[in-house]
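One protein chain omitted, others in place.
Showing chain A:
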């Protein structure tokens, strides 16, 4: 029982095997891709492993505090930012192996030519709650 984040990148991940930009796919290929993603999420809900899934718009800003009495400073969007997050899925699974297996399945979503994209997904474990009986090992 551990939560993992499957992170999908617009940019910043190593190149996918089937690395064709989506705007060069056929409309049918796009539909097939969207369907695959929806089915994947639905299947995880059925197995009791789904927690959350969200997509992010690419345009974003950096914002920071600028001292008392000043409005926050904004900067960007940065067209050349190396890493850009496209979205995520959060899963709750029994093992790390299961998390890897699911990330692999998600990476097999079809792209150009109906072939799997083999996209690199970033898999990150959540920091868990502190278990009740840690203090002996923590010393």
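The definition used in the following text is that a residue touches a chain if its C-beta (ideal position, glycine included) is under 8 Å from a C-beta of that chain, and two chains touch if they have at least 3 such contacts; residues count from 1.
Just so it is clear, contacts and distances are computed from a predicted model.
Peer 1: Missing chain's UniProt protein name, "Sugar ABC transporter permease", "RNA polymerase sigma factor", "Rad50/SbcC-type AAA domain-containing protein" or "Sodium:solute symporter"?
Peer 2: "RNA polymerase sigma factor"
Peer 1: Considering the whole complex, which of A:28, A:46, A:68 or A:97 touches the chain not shown?
Peer 2: Touching the chain that is not displayed is residue A:46.
Peer 1: Residues on chain A that touch the omitted chain in the whole complex?
Peer 2: 1, 3, 45-52, 92-94, 125, 127-139
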